[in-house]
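Shown here: the complex without one of its protein chains, the others still in place.
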Amino acid sequence: MLYDKDNWGPAPSNWTRPHLLGLEDLSAEEITLLLDLANRFRNDVLDSPDNKRKIPLLVGKAIVNLFFENSTRTRTSFGLAGRRLGADVVDFSAATSSLSKGETIVDTAKNIQSMGIDGVVVRHVCPGAPQLLAKNLKNCAVVNAGDGTHEHPTQALLDLLTIRRRLGSLQGLSVALVGDISHSRVARSNIFALLKLGAKPIVCGPSTLVSHYWEALGVRVSHSLDDILPEVDVFNLLRIQFERQVVRPFPSIREYAHLYAMNSERLARCKKDALILAPGPINRGVEITPDVADGPQSLILEQVTNGVAVRMAALWATLTAAERNAQ
Amino acid sequence: MLYDKDNWGPAPSNWTRPHLLGLEDLSAEEITLLLDLANRFRNDVLDSPDNKRKIPLLVGKAIVNLFFENSTRTRTSFGLAGRRLGADVVDFSAATSSLSKGETIVDTAKNIQSMGIDGVVVRHVCPGAPQLLAKNLKNCAVVNAGDGTHEHPTQALLDLLTIRRRLGSLQGLSVALVGDISHSRVARSNIFALLKLGAKPIVCGPSTLVSHYWEALGVRVSHSLDDILPEVDVFNLLRIQFERQVVRPFPSIREYAHLYAMNSERLARCKKDALILAPGPINRGVEITPDVADGPQSLILEQVTNGVAVRMAALWATLTAAERNAQ
Partner (left out) sequence: MLYDKDNWGPAPSNWTRPHLLGLEDLSAEEITLLLDLANRFRNDVLDSPDNKRKIPLLVGKAIVNLFFENSTRTRTSFGLAGRRLGADVVDFSAATSSLSKGETIVDTAKNIQSMGIDGVVVRHVCPGAPQLLAKNLKNCAVVNAGDGTHEHPTQALLDLLTIRRRLGSLQGLSVALVGDISHSRVARSNIFALLKLGAKPIVCGPSTLVSHYWEALGVRVSHSLDDILPEVDVFNLLRIQFERQVVRPFPSIREYAHLYAMNSERLARCKKDALILAPGPINRGVEITPDVADGPQSLILEQVTNGVAVRMAALWATLTAAERNAQ
């Protein structure tokens, strides 16, 4: 069943960016516009009461998933978002690409663009890779799906959408990002957006993973989860990114879990309606215990659903802006 | 060209299962219903006289191929079946998945479901993995594409459909499963279904690969292919699953082929119309010689075509049942 696109209306004219590279440069209005759009995709299309879960807004458009780092989850989410909009989605994995023949990333991207691609979703280990592509591609939208430890804008947007759908607004909320902040592009994108939307972010974790640098931006820093439990509205429990760490930042996983895992004992000391978020994949028993992950305050699977909605919004907004710019 | 779905009619109301996990639990009526449906897909869509080989019964539905074991063949067959029904099909391979980051299979499945997936086709080395997913997923069909040495229901259904299309009925037929029975989920699914539909299965192979356990279920056991040649209506020649064996079950491949390969000399001692089936990929010269594999009694490629039809039937039946249950 297809949603009648004539009932949907045109893309928002006050969104003019052909690329979504990060949240640091967006205004509060732009972030709110994307969240509103994503919320509409969630309500009207993904949760369509009459099962019209596909809306042909991007028919004839081609999108390439250009993933230089492995990620089935984010790649699948973007792939589904593109397909629900009627676009053709092609996966381009680094392992089998011409990069192993010595091609530069810009040449790879220009080649892809020359094949008539309308949008590129890129994940790369190097911070700034999406910016580099955006500078070099014409008439082609670039959406950052994670660049090194820099930004991961759609992940932060889906976190915000999940909070907003439950609590109405982000204004004045105390949101704790717990765990591996220094290696986390998710934390960075979240902090930029939370500050713009009037929330009060706290970063929390061992001193080896949470720098005091953030205080200069107006973010509170805490090294004790137990201390902040009673005052936080939303906990976002980040994965320990073992794969990004060179030196071991804490003595053992057990010690980390002892100090920072969200478990039912800690949850009992939180506000009654405190929300639990976590960007998957979760490590059960490390940053979160199973009873909390599967409990009534956990919004982890809501985040996944909202992720498809956010990516539909990001793809539609950027591809239509890129098309307008081309004219 | 698209087949007009209004001419097709609704999904069968007497199929109520949202999952197809195995044939052991199905009734003869349910198996027959799937075979009838598959036969219709084969005749009217795949062999469409006016080339209308796509029927938009599952437009707007998303199906994920969740393969934790490699299988291009079965994955491609399911992928084509889904696309011929108009669904969006996304491949999710284990090698690049978050499982390497420590995620449990249930978490992976719940995440996929939360992305708005309507059906999961799963292959896994562990018997019971599809059951585990089915128990944990809501409003999402699960189709077993092979779980360890347990079941492979669509393979058995395509075997049965191939026999039925040629011989009209399975009632009273003598069907020999030859080869590696103890490691074969194909053999198990076939035996369950053959017994229910009134056929007389024989399992045949060296004693290291064919247990007498089967006799308790009413299956005849033979260790000599030559002995049973004259009385069998259908031979299903299974691959030796070298990749599943810990101890070598016979002295050499040459010795196995000497005793159990179907060759033209043996075929001459069979019933004149005996049929030859084999679930690919075949090892030419091991369980079957090329002249037999490519000869007029071989239905090996018919099986492959019927495989797409069976998977269309399985996907349509389970996804529509899952949708009815959700309402």
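Per-chain numbering from 1; labels A and B assigned in written order.
What we mean here is this: contacts are C-beta pairs under 8 Å (C-beta built on N, C-alpha and C of every residue); 3 or more make two chains touch, one makes a residue touch a chain.
All of these numbers come straight from a predicted model, not from anything done at the bench.
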Touch criterion as defined above, residue of B:Lys5, B:Arg83 or B:Arg220 at the omitted chain: B:Arg83
Residue of A:Asn43, A:Thr104 or A:Asn325 touching the missing chain in the full complex: A:Thr104
On chain B, residues whose C-beta touches the chain left out of the figure: 1-2, 46, 51-54, 70-73, 76-77, 79-80, 83-84, 93, 239, 243, 280-284, 301-302, 304-305, 307-308
Residues belonging to chain A that touch the chain removed from view: 59-62, 64, 88, 90, 92-93, 96-98, 100-104, 107-108, 110-117, 323
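Simple rule for what comes next: only the chains that are shown with their structure count from here on.
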Centroid distance [mean C-alpha coordinates] between chain B and chain A, Å: 39
